[in-house]
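Every protein chain except one is present and positioned as in the full complex.
Right after this comes chain A.
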Amino acid sequence: MLLAVLFTNIEGNILVERFHGVPAEERLHWRSFLVKLGADNLRRAKSEELFVATHKSVYIVYTMLGDVSIFIVGKDEYDELTLSEVMCTIISSVKDVCGRTPTERLFLDKYGKICLCLDEIVWKGMLENTDKTRIRNLTRLKPPTDI
């Protein structure tokens, strides 16, 4: 289960968030936990360098993409390696949408498209589409090319 996908800017303000199967009262905790994690570790991180963390049996993979930090939380079959697959998919889609490594401003410009992509990638807590072109087609309401 992919429990959460979270985008924040450098200051730790949340840009996009998707929670799946996390009770509402725990979301606040997760938000602050993830933001804190980013503040502690992502200061001097290279772009797209993957970081890993755990909390009990939950895995967290996070990274920095331009000005944007991306956090993914998962458990069970979504362990750190699956989460890095998800992360790669998200990074490639975001870069695809933005055309280059996003700044915060560019990210907000493409906000709607990014959200559409995210919905194609993560659906109800499951990884759905991983192929960049397929995702692009789907967000444009075209059939995926390979069918």
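To be clear about the criterion, contacts are C-beta pairs under 8 Å (C-beta built on N, C-alpha and C of every residue); 3 or more make two chains touch, one makes a residue touch a chain; residues count from 1.
One rule holds for everything that comes next: contacts and distances are computed from a predicted model.
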Identity of the absent chain, which is to be given by its UniProt protein name, from "SH3 domain-containing protein", "Nicalin", "RNA binding domain-containing protein" or "low-specificity L-threonine aldolase" | "SH3 domain-containing protein"
The one of A:Glu17, A:Glu80 or A:Asp119 in touch with the missing chain is A:Glu80
Missing-chain contact, candidates A:Asn13, A:Ser32 or A:Thr133, resolves to A:Ser32
Residues of chain A in contact with the chain that isn't shown?
-> 3, 22, 26-30, 32-33, 36-37, 40, 50-58, 61, 75-77, 79-85, 127-131, 144, 146-147
